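Please see the structure below; I have some questions.
The complex appears here minus one protein chain, its other protein chains still in place.
A, B and C are the chain letters, set down in written order, and residue numbers restart from 1 in every chain.
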Amino acid sequence: MMNSMIIGKYVPGASLVHRMDPRSKLTMIFLFVFIVFFANNAVTYAILGLFTLFIVGATKLPPRFLLNGLKPIIWIILFTFILHILVTKEGPVLFEAGFLAVHREGVIQGIYISLRFLFLILLTTILTLTTTPIEVTDGMESLLHPFKKIGLPVHELALMMSISLRFIPTLMEETDKIMKAQMARGADFTSGPIKQRISAIIPLLVPLFISAFKRAEELAVAMEARGYQGGEGRTKLRELTWRALDTIILGLLIAVGIVLLLLRS
Amino acid sequence: MTTRRISLLSLLIALSVVGRLSFQFVPNIQPMTAIILITAILLGPVNGMIVAVLGCFLSNLLLGMGTWTIWQMLAWGILALVFGLLGKAVKRNRLLIFTPAAVLAGYLFGFIVSLNMFVLTANGLAYYLAGIPFDTMHAAGNGIFFLVLYPVMQKTFQYYLCKNDYGVTLQ
Amino acid sequence: MEETIIEVDQVTFQYHEDDARPALNAVSLSVKKGEWLAVVGHNGSGKSTLARVLNGLILPQHGRVAVNGIPLNEDSIWEVRKQVGMVFQNPDNQFVGTTVKDDVAFGLENHGVPREEMKKRVEWATQKVKMEEFLGQEPHHLSGGQKQRVAIAGVIAVQPQIIILDEATSMLDPQGRSEVMETVRELNRQGIVTVISITHDLEEAAKADRIIVMNGGEKFAEGSPEEIFKLDRKLVEIGLDLPFSYQVSMKLREAGIALSKNYLDEESLVNELWTLHSKS
């Protein structure tokens, strides 16, 4: 459990997409969120679909990973489809049963909107599948850098993200340990009436918070002892490199955007 | 930002993520919301918002990103702001006042996140209505977690913040 | 060996005004370049407080501290921290980076070391502690002893002249403990660092060049292991114990074996037993 948690959904690999700079991947998703809205007819959806397929293919990931990423939204897609069929009352009737009439536009809109979801989710899933959390953190730090001028503590926020990431598995293990220690003292977390079960988590929470505080305290002392004095004048070991590949793929996405604008109806 | 504040907030963020991950198998039960609200009440809106935004981002990084991430960040961020400001005003009977507020927060959260659907489709309202049972789960969970967590966090914060200079003050 | 690297003069420190007594009370001592100094004392005797004073984590209310001739004050703490590295008790709570490599680099990043130089030093330091195969590992995949060695790498990467170990091995299993101590001993032998080791392990203290005994915030005694353990009963009175060979020697003498003294290392003890045996 612990091991699977911290890497999240990341699947190691060396594909084109794995090698892309996290900044370009983040930018890509950001642009894509807008570009999906440009599509509004068969041709434009087809182009968008091709682009998505291209990226999916370039990850070289087994499809089951992508399907896993889609699981949480399957019901949303279904709901979307049904909703549009029920609500849209335009175009010729395809099918009628009592008060229920399915119009052609409804089916088309249902398909379009579902695709929109599908494309968006695929792309964001790919980000998490091909980028380690720490790369994403670095990418965010770099992209947000300009906001430093308006007082956003970008360096500190990024540092907090990486420290939290590092402590998540530690705290999970700790939770497990405390739980076992209290169970050995007769605590019962899994049965009994709901009220009793809720109060049973207090003996778990208090030690957990106390240990988190102690860790924070010791961590701060260790950081200062190692010369940490804020982001000023700090150098970095991890460096992001923007390659031609990143420019090409982003360029391609922008081109897709322009084409969609031209071809939409 | 002092080193102590950085390390303290980092651990709180990690705790909130652990809370969210541990309950991910129960639909829409989010101890994370209660942790954010209480942090905001006790440590003020800014610290609350930092925990909200980073906790949200990190947990989605581990659970799966989507466009919803932005809306969740916004929703938790707004809640942290609101509860942080309320925390400055309300000093007594906090459990009595904030527990119902935490329940309402569940619905507000649901509403803000469903804006995602308002943007993505023309029928946002239907999605929102369909989501209300889930929001209710969230809201009920908030109430319970708030009741349990507030005294715990209040005591531990008080104990440690008085002893050491964390660069944050108890509100 | 004779050059003084740390000078502590009449240092007094109190955490809170209403504390019954100060955590450090008029403590003076000096540390020589290249030596291995052990600091022992009961729980709460002020050992960790002393360590914190030495690298400017806290500034004493009275007295002076100088490291390498630099007087310690608000302005010089960052310079001093470059020269005094610390390793703490809990291997988990001092691991800042997400991977071994990142953690070793943390101190270098803080001191603004250029990236190319940083890469070299990270490599050098991880090799010194024999962790070069773990560069990309995350902390929760490492054992306690390994994490502690990474902490040492992170400290020596900055190339400090002094390393303070504050009970750095007390949470480790015996193997992790000896791995970590061997690592530091090697660095000390190579003349890379002066070591101040705070410990409850008297076997380890017995191997030091010099020992300082703390008691209730004051310096109780100072001297070579021989000199210190001669205090025997007095040490036990202040909550300490005696090394194993020393205890055996004492009991042997009580039992009528005419050892010339109480030994701190087994080898000399065995040698004298051999002499006695050949004579009889």
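Here is the rule we go by: contacts are C-beta pairs under 8 Å (C-beta built on N, C-alpha and C of every residue); 3 or more make two chains touch, one makes a residue touch a chain.
Methods note: contacts and distances are computed from a predicted model.
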Consult the UniProt record of the chain that does not appear here and report its protein name from "Dihydroorotate dehydrogenase B (NAD(+)), electron transfer subunit", "Energy-coupling factor transporter ATP-binding protein EcfA2", "Transcriptional regulator" or "Methyl-viologen-reducing hydrogenase, delta subunit". "Energy-coupling factor transporter ATP-binding protein EcfA2"
What are the shown chains in contact with the chain that isn't displayed? A, C
Which of A:Lys177, A:Arg197 or A:Arg243 touches the chain that is not shown? A:Lys177
In the full complex, which bits of chain C touch the chain not displayed? Write them out. 42-44, 89, 143, 170-171, 173-176, 200, 202, 239-241, 244-245, 247-248, 251-252, 255-257, 266-267, 269-271, 273-274, 276-277, 280
To test your reading of the contact rule: which positions on chain A touch the chain that is missing from view? 1, 3-4, 177-178, 180-188, 202-203, 206-207, 210-211
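Assume only the chains that are shown with their structure count from here on.
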Using the definition of touching given at the top, classify the network of chains in this structure as line, ring, star, complete or other. line
Touching two or more other chains, which residues of chain A qualify? 6, 163, 165, 170, 215, 219, 223-224, 228
Note which residues of chain C are touching chain A in the complex, please. 52, 55, 57, 78, 81-82, 85-86, 88, 90, 92-99, 101-102, 105-115, 118-119, 122, 138-141, 154-155, 158
So in the complex, the part of chain A that touches chain C is made up of which residues? 2-3, 6, 134, 162-163, 165-166, 169-170, 173, 214-215, 218-219, 221-229, 233-239
In the complex formed with chain A, which residues of chain B make contact? 1, 3-4, 6-15, 17-18, 21-22, 50, 54-55, 57-58, 61-67, 69, 120-121, 123, 126-127, 130, 144, 148-149, 152-153, 155-156, 159-160, 164
